[in-house]
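Note that one protein chain of the assembly has been removed; the remaining protein chains are unaltered in position.
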Amino acid sequence: MKTYRIHALVCAGTQCLAAGGNGFKDALVEELKQHGLTEEVLIVETGCMGSCQLGPRMVVYPEGIMYTRLSPEDAKEIVEEDFLKGRPVTRLLWKQDEKQFLTLHETPFFAKQTRIVLRNCGFINPEDITECIAQGGYESLARCITEMTPKDVIKIIKDSGLRGRGGAGFPTGLKWELANKQISDTKYIICNADEGDPGAYMNRSVLEGDPHSVLEGMAIAGYAVGAQKGFIYIRAEYPLAIKRLEIAIKQARMSGLLGKGILGTNFSFDVELRMGAGAFVCGEETALINSTEGKRGEPRKKPPYPVESGLFGKPTVINNVETLANVSVIIEKGADFFRQFGTDKSPGTKAFSLVGKVNIAGLIEVPLGTPLRTIVFDIGGGIPEGHTFKAAQTGGPSGGVIPAKHLDIPMDYENLPQLGAIMGSGGLIVMDETSCMVDVAKFFLKFTVDESCGKCVPCREGTRQMLNILEKITSGLGTMEDLDLLEKLGNVIKQTSLCGLGQTAPNPVLSTLRHFRDEYIAHVKDKVCPANVCSMKAKK
Amino acid sequence: MEKIKSIDELRRLKEQSQAFLKTRQKDVKVKIYISVDKEENTNASRDVLLAVLDELKERDFSDFQIIEKAPMGSDIKEPFMALERDDLVIYYSNITPNMAREIIVSHAIKGQIVSDWVSKRSNL
Amino acid sequence: MSELLNVKIDGKSYQFHKGDTILKACKQIGLDIPTLCYLEGISEEGSCSLCVVEIKGIKTLQRACITEVAEGMEITTNSEAIHEARKTNLELLLAHHPLDCMTCDKDSDCVLQDLAYQFGIKKSQFLDEKDTFSCPIETAWDTNLFIQFDPQKCILCRCCVGACENQAVVEAIGIAMRGYKSVVSTPFNLALEQTNCQFCGACVQACPTGALIEKPRIGKGKIFKFKKTETVCAYCGVGCNLALYKDKNDKLVMARGVTNKEPNRGRLCVKGRYGYEYVNSFERLTKPLIKEDGIFREASWEEALDYTANRLLEIKEKYGPDSIGVLGSARCTNEDNYIIQKFARAVVGTNNVDHCARLCHSSTVTGLGKAFGAGAATNPISDIENADVMFIIGSNTTETHPVIAQFIKENKKKRGAKLIVCDPRNTDIAKYADIFIQHYPGTDVALLNAMMKIIVDQELTDKEFIANHTEGFENLLKALENFNLDDASKITGVDKKLIEEAAIVYAKAPNSMIFYTMGITQHHVGVDNVLSIANLALITGHIGKEGNGIDPLRGQSNVQGACDVGVLPDVYTGYQMVTDEFARKKFEDFWKVDLPKNTGYAVSQFGDLTLEGKLKAVYTMGENPMVTEADVRHVKESLGKLEFLAVQDIFLSETAEIADVVFPAKAAYEKSGTFTNTERRVQLLRPARNPSPSVKDDWKIVCEVATRMGYSMHYKDEEMIWNEIREITPSLKGITYERLEENSLQWPCPDEAHPGTKILHYNGSFKRPNGKALISGVEFHPPIEIPDDKYPFILTTGRMLFHYHSRNETRRVKVLENFVPENFVEVNPEDAEDLNLKNKDMVKIRTRRGEIVVRVKISTKPKKGVIFVSFHFSETNANILTINALDPEAKIPEYKACACAIEKF
Partner (left out) sequence: MESEKIPAVDKEIRKWGTKHESLIQVLHGTQESLGYLPEEVLTYIAKKMNVSLSKIYGVVTFYNFFKLTKDAEHVITTCLGTACYVKGGEAILNALCNRLDIKPNEITKDGRFTVRTVRCVGCCGFAPVMVVDGKDIHGKLTPETAIDILEKYM
């Protein structure tokens, strides 16, 4: 077997590529050629490594030295100094608070994280199944189908307390159990990879960095519920994730880890990709089913729930990417291992994309229940340029804001709703005092107005009216009655919308009204935007 | 890519694949330190490194990492290499490519320290 | 019976069936839940959000329309939160809806308006005046004649889309765009008439607001000024229940399908929806006319009736009763028709009584009569949903029986049933087929024999059924013995494999149902064709149970009934043979008169008989043979030779024009009485308007003539006639007007406790004397005329959706006439290229009998070598071309195939 003394892991996540990662990689390849090192140094293109704001990044093993903000010009120096002489190029190292960190593990960004879902992201070549297998990939599946009954599998998942990471937090084991009990010749597993919340890219990172973990999770789910076919419904906006998934599926099929008679057992399971086409509502599971069936992505009535009658009218389990990526770890290490992270009711970890006004934006994974303060200040390095934390927004357009006074709130499925926010899929947007909360609410509402499927009245017409009122307020024409009307209308939309999108669409408005009512009042009464964002047409 | 037909085959493949990933792992049997401190020794050190790599390849030994880091002060006579095995670090200095090959065969692979050339030893 | 569940609604305990929605449950206990978007079976998406209720334990409000009751459920239907939610959602809808009820045609026929009233919304708090009252944008509905769409009034409830998708199964319109930009649209906003829309208007009927409306209704008044009458459609044999609305001037202004009633369950086609207008026409005959010196003059009823009676008596005296021919009509009621055949037999004393069933389904009556002992459709229309395979042969169902086509498409779409279509033309229904066989006109026996050969060879026959319920199978085997599939392929012009596939699919399915129409019957081998179809059903056992059988789709509103009440030369009512001594005796006793013993002549023989001098007078009720008979020039020539021709009609038809006397009659929508539809369903007609006081019921005119001829005929009303029919007709005995007021009934219905008969020959008990069906050996005979060098094309004729019969009605319906104002000939693109023809070129079509000049429509519908012309247009009458080659038994002419030439004009 060929061995390389240096493994240079270049992040090939979308963000690092966007930041010019490809240019750096090409320069590196060229330099290696120039110095005759191609036999000694292996370049591995990995998925996202996390601290995206510092990209493009590269980690050089065996030492694990992490280089940040790379440009093509840096390749020569790295090769000559580090690869040839073993001298780290210090100017490219991670610097924070006047400290310099040689490896990722030493950084405060990494220190408070626990990586289960992201265990392989940034560490393996996602386009090579053997690297995944080396990390224990597919061993859980193998154990499930050779040593365990579907009921055993469901029991472990139930015991682990794993909850759906797509937003609502429905217990995964229970969903599987319900699907397992359905009597049907055909059942389906759908992986919801239609990560739609603006400002969220956890799922994409997993798919780009460790696609096999999702495929394995799907196959285990298939075994548990009695399904032989899985679909991954993925946003068309994620071309790299699609490409890596296509490669992963192909390799898994060729290795006999997907397809007929997996590992010589009589369990068969195969996975197909279905591309979405740009509709946020397709993240809603019944809309997603319609879209997978080639129709307009409009939600269906529930009940029947997908576990009873889903894709093509058959029992269907829909799990999100992150949920599925947890599965093989739980099988491998047991429910108790999983339960040592997180809280009693929200066990395990959660990936967040920490973005916005924060020093180190990026992809993180922390135990559930980690206080918001730890995430923003310890991991994210606080607010840049001397600004102050004003609020964090979770759950995207369905979510709400957490104001500064609640910075110590544990981030889990129980505590967030108490503040009118939701966990959501993991988008975490940090805002400082330069953000106007009315404007932020308007931003989200504009989003839902655009993305409403238009089927039911409260969502189609109601959100539009709410937006009208917000526009009135942000241009200084609002009245105090408008604030009441917003609340009243918001409640009717929540109460009577057909699907989750509509039922949560008013949340950003209701939540900002709750925590930042004074800002609304300033817009209405004083005709002033305290953050100086809104162009108030009418001045007092 | 061939079809994996049983859980045992999967485990075998896992072991094989892990060997390939040794460079990235924490635990390896042998860590080989080769570093250059003085610019004039660059070429000689590089010859040692290439000899080491060649010998490891020849012997089909993969449970190692090569770390380009000087674990000692600057007074060491280069070319230099150190070998970490069984919780013990052995330093060899002033070596030639041929010496390096022997160190690999004898010490790295068989676990027998080439005592004649040892310049220093330390427990981890 | 399904499980009963205990449910509390507003604090009270009830029991409901499992599967019932909350909406249905509330309805059952008399609770009114507001809905805008819910239409059972059409639109059940829960989009309007008005029917929301509270369910204990669920945080959000739930939609009553799509939520099923569950055991122990506690429902509140009238809390403040519910009221608030409903009102708010209603106001959201009213934010963009113009508040122009005072000028809206749908005023007080509008659910949105009702709800706004109910919730006391004067003006929506969200009203966007600019949006609401700005000029509406151009829509795809602007250029058509039938339907208007006002997008501003549209509340996106999707009822119209549901109706188009689930009722019409056309999918011409859909929801396009997304979110608040959503709009009901045709694809690419194409003009509606450029889509596959068939203008059935189901969308209009489904619309709860003024967004969609029938264009002819606009400006005719508001619904509370109209009077509504439920009656039966007067067009095809489906017999749709429709509600007609008249204004204060006694003009019909609107039609709606009657929901929840068989056979149409609320559906209509374009003619049902719009085709009532002719009734209002100023061209209606109002006075009796007598021809003097070739010119009509108005006459009093007395004079015209006396004149007619005298002339008929004279001719009868001079030439004998058989010199008079009498025509009933498939467009008249059972009562009218009973009277006219009684008039022929009892008053004139001849069995020369016939009607246009001769020209459409006489082969069926003869053929199925022979095979099964009864010549009517075996299974009800509602049974379509039980069929796994639907086999259509020789039927352009979408255009001729639109509502049945809708049910067929629905069964395919919703239940995945397979559809096989065999037709020389690639018709609309063929486009929906899983297997489409495009065979040459007149090669049906070859095709069907080929199918049966495959079925027999592959042992797909139902041996038990053949053994227990049939006889004559050996004759069929013999006929098939030397039959060669390659020959069949050559004769029909169809790939062998396709025939095989069709045969296997039909034979193997648990339930297979056959539909056919004129493509089968209108051949000189019409009876053979029908017998072959019967053979196919019999050898596979696909008859005598739900979802099986043979449904010949009858073409006219009461063609089944006219046959049932004996307007045929060989039978009295209920198919009692005139040659049967016992039957004749019964009728003689009943009518108290001696009756002729010989079978009469068929209408298709009248022409030749006249020329031979055997027929001297014809009395016609509502028929128009001058357009509809084959080789019509020959008919014209012969009818001109008659000594006397009397016509009862509503318009001065082509036949009336050459009559000696014309009586103005009531139109079907002005009549009481009964129609019997294609599935033997007897339905009650109710007058939807009062005609001019000077027109009379058809039966009344005949009675008056009869009485004047010395046979007293007096009836109080239609019911009295019907009761007389019942008395002498065992199969109709149990059907009383009183029962019909409640619900329609299918014959046979022998007594008043009998529920009627949905399926004939149930469990293989056939109506033939020995209870067994007859399988016949049928051999293929080509059409009388086959193409040659001089006449190289095959001409086939038929109907189109927008016109009817000789167009006497539809030409007087503005929207229909304007939509298809002239005849055309369909030419295959390949032929068109060979002939150097372009769309809209004028061409001359010649046959051995005559020629017409007509416009070209290049179309992929006809097969290469075949052209198609509709028969509706007297100006360019296809029947100038057709051949009067008659089936030897059924005497039906071969309308469907003759040789012709076509050249650029």
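So that you can tell them apart, the chains are marked A, B and C in the order they are listed, and the count of residues begins at 1 in each.
One rule holds in what follows: a contact is a pair of C-beta atoms (placed from the backbone, for glycine too) under 8 Å apart; a residue touches a chain by one contact, two chains touch by 3 or more.
None of the values given here were measured: they were computed from a predicted structure.
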item: Neighbouring displayed chains - absent chain, whole complex; value: A, C
item: Residue touching the undisplayed chain, where the options are A:Y201, A:Y223 or A:F269; value: A:Y201
item: Full-complex contact with the absent chain, from A:T3, A:Q393, A:N415 or A:T496; value: A:Q393
item: Which of A:W94, A:Y138, A:F447 or A:Y520 contacts the chain that the document leaves out; value: A:F447
item: Sole contact to the chain not displayed, among A:D26, A:E246, A:E293 or A:D336; value: A:E293
item: Options A:L17, A:I190, A:L368 or A:I409, residue touching the unrepresented chain; value: A:L17
item: Touching residues (missing chain, whole complex) on subunit C; value: 171-178, 185-188, 195-196
item: Interface residues of subunit A (partner: the chain not displayed); value: 14-15, 17-19, 51-53, 55, 195-201, 204, 236-239, 274-280, 291-298, 312, 353, 355-357, 361-363, 393, 396, 427, 429, 431, 435, 440, 443-444, 447, 450-451, 453
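As a convention for this text, only the chains that are shown with their structure count from here on.
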item: Centre-of-Cα separation between subunit B and subunit A, whole angstrom; value: 40
item: Interchain centroid distance [CA atoms averaged], subunit B/subunit C, Å; value: 92
item: For subunit A paired with subunit C, centre-to-centre distance based on mean C-alpha positions, whole Å; value: 59
item: Shared interface positions of subunit B, touching two or more other chains; value: none
item: List of subunit A residues in touch with subunit B within their complex; value: 1-7, 9, 39-40, 42, 61-63, 82-86, 123-124, 129-131, 133-136, 138-139, 142-143, 146, 251, 254-257, 263-264
item: Footprint of subunit A on subunit B - complex, ascending; value: 1-7, 9-11, 13-14, 16-24, 31, 34-36, 42, 46, 49, 53, 56-57, 60, 62, 64-70
item: In the complex, subunit C residues that touch subunit A; value: 45-50, 52, 60-61, 63, 66-68, 81, 84-85, 88-89, 92-93, 95-96, 125-126, 128, 155-156, 158, 175, 177-182
